[in-house]
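Below is one structure, written out as structure tokens; the observations come after it.
The other protein chains are all here in position, but one chain of the complex has been omitted.
Chain IDs A, B and C follow the sequence of writing; residue 1 opens each chain.
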Amino acid sequence: MGVFKDAAELYECIGGLFRRGAEHPEMGPKIRASKLIIKFQYTNPEAQLTIDAKNPPPEGMYFNVIEGENDLQADVTMSMEADVAHKFWFGKLNLVMALNRGMMRAKGPIAAILKLLPSIKPAYELYPQYLREIGKEDKIMG
Amino acid sequence: MGVFKDAAELYECIGGLFRRGAEHPEMGPKIRASKLIIKFQYTNPEAQLTIDAKNPPPEGMYFNVIEGENDLQADVTMSMEADVAHKFWFGKLNLVMALNRGMMRAKGPIAAILKLLPSIKPAYELYPQYLREIGKEDKIMG
Amino acid sequence: MLPSFVDFTMRTRLVAGPGLVRELATELAGYERVLVISDAQLVKLGLVREVTEPLEAAGVDVVGVFSDVPPNSEVEVVMAGAGFARARQYDALVAVGGGSVIDTAKAINMVVATGQHLLDLQGLGVLDEPLGTLVAIPTTAGTGSEVTSHAVIKDAGTSAKLTFTSPHLAPDLAVIDPVMTRDLPPKLAASTGMDALTHAVEAYLSTNANPFTDALALEATRLIAQNFRRAVRERDEESRYGMLVASSLAGAAFNVALVGCVHAMAHACGGLYDVPHGVANAILLPWGLEFNREVAAERVDELGRAFGVEDGRQFIEAVSSLAAEGGLPTRLSEVGVPREGLEAVAEAAAVDGAVFTNPREAGAEDLLKLLERAF
Partner (left out) sequence: MLPSFVDFTMRTRLVAGPGLVRELATELAGYERVLVISDAQLVKLGLVREVTEPLEAAGVDVVGVFSDVPPNSEVEVVMAGAGFARARQYDALVAVGGGSVIDTAKAINMVVATGQHLLDLQGLGVLDEPLGTLVAIPTTAGTGSEVTSHAVIKDAGTSAKLTFTSPHLAPDLAVIDPVMTRDLPPKLAASTGMDALTHAVEAYLSTNANPFTDALALEATRLIAQNFRRAVRERDEESRYGMLVASSLAGAAFNVALVGCVHAMAHACGGLYDVPHGVANAILLPWGLEFNREVAAERVDELGRAFGVEDGRQFIEAVSSLAAEGGLPTRLSEVGVPREGLEAVAEAAAVDGAVFTNPREAGAEDLLKLLERAF
């Protein structure tokens, strides 16, 4: 079936990547500077991650990463299948094409998201590296 | 507004053309041979003409031309604005294009209608000629 | 010079790519229960499974596979398929097959939505409302039916080919994937490929042509020149992909521009002597081109340039040799049309709908001459 067996595994993998991103000396400040609240709605499994670069972040991080539902008012909401998200974080998915194909839906000012694209490039290397670290080699896409 | 002020005028013009066609030595036998009942539903004004080439025709005619509603079971029903019909009988309307554009709707085996197209060509000369005869020169399209 | 009336649309959303059928669930997001229309051969070859397995893996229910569609579908098959469909709950129809299967699915979709008998739905502009969702996955690269608003179904009783046309007949989604033509036998690849080329050529020469259909027809011609031979002989994925895309381009073109005298004659050969449609087109296309070149020399030249040759004359030769290299018969006498039957073929072709958009007026006598040359 899908890449992640449940929401917990998705939070461990993609959520973990986001937390690494929040500590990352390059990506962190750039995302922080956007001051956006971005919600990611996943299906199969159902899950939700929020990047909050508006409110003060915890010590040692440039932004907040929140698992599950919350009452924050998102600037942009991205909805997609969890498998699509997984593929995206390997850099294997053209965001523009994915949006056009309806593989992802974006609610809110897309321009704001596209502006972040160049900043998050390091994540494409970080993700497989991180998966290896946490013993999830089986999820690494060739 | 439209070409015909009411159903009576449409019956006089297009109905009259059909009756001429029913007497025509070339068109008459060919339409007769089709054995079709073709209903024409007009709008603006609302009117209906039926060509019945199935039942025995009156003396001196190759087929029946019936004005108004009737209980005959049509093989093909053509629906169109009266103005479109008027244009068609001057040979100024490509039937295939008119059908594609939705200017005419045809219910029934279209092939049967298309088969008749070559046979009715004389009508395109007959129509303006007939309109002149009955004093309706003003309706002749240049 | 632009035509005084231009008309174009492509209602169907087309997606194409190697391996794309495996991602059908993504394209069908929101749909939960699909009913598949196909034929027995495709089930046997495992091609239906290529579509259904990934769907089921993604949690979409395949509520039934109607696989009784014959090579030239008939009214009764459509009504049986509609019965099969009505007995099941589904939110999308998925047609997996060649033109006959896709046309059958269109017809079933129409019968189910309207509640009417198929025979009462003949015509143009008969449908007022959109039908249910229809996905078409072609397994031949020829008919273009995956993007057209036409369906042809045979009336077994009268042997007549019934025509159904409505914008609402066009599939909502066409999924093009070369995996679906991996088992296509060379002769079928050749004859369906010649059908696609004939669509492109006749759409380009049609009196109904316009800049939209011209563009797509020329691009189809270009792709066919590049891929036909390899798709027939080597059957590699790339060339099969190219032929499928070409076939859809040609379909989108002739859906609006319509066709011409070659199709008129091919329909008649099919109706009277059961000559397969693609084979008849392959035999007749050079003769039709020769005939139409008299009034459309520049356009035939343009087709030639798109095909990669210098002019129209060379194009006609190239078309002839393409069919021959594809292992197809090149004479009507080889495919069961008797000489004494040519007149009847010409008569039938002269009143076929396709002849009305031919660039050169073609009466029964003209067509008889062409048929004699092609005999």
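Quick note on the criterion: a contact is a pair of C-beta atoms (placed from the backbone, for glycine too) under 8 Å apart; a residue touches a chain by one contact, two chains touch by 3 or more.
These numbers were taken from a predicted model, which means no experiment stands behind them.
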For the chain that is not shown, enumerate the shown chains it touches in the whole assembly.
A, B, C
Hey, which of A:Met61, A:Leu95 or A:Leu126 is the one touching the hidden chain?
A:Leu95
Which is it among C:Gly123, C:Gly242 or C:Pro359 that touches the chain not included here?
C:Gly242
Hey, which of C:Ala215, C:Leu272 or C:Ala344 is the one touching the hidden chain?
C:Ala215
Applying the definition given at the start, please give the residues of subunit A touching the unseen chain.
76-77, 79, 94-97, 99-102, 104-111, 114-115, 117-118
Missing-chain contacts on subunit B, rising order, are 1, 44, 81, 84, 101-103
Write the list of subunit C residues that the hidden chain touches.
1-18, 20, 167, 176, 210-212, 214-216, 218-219, 223, 238, 241-242, 245-246, 249, 252
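Just so we're on the same page, only the chains that are shown with their structure count from here on.
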Find the geometric centre of each of subunit B and subunit C from their Cα atoms only, then give the gap between the two centres in Å, rounded to an integer.
34
Between subunit A and subunit B, centroid-to-centroid distance (C-alpha), Å:
67
Chain centres from averaged Cα atoms put subunit A and subunit C apart, in whole Å, by 44
Contacts with two or more other chains occur in subunit A at residues none
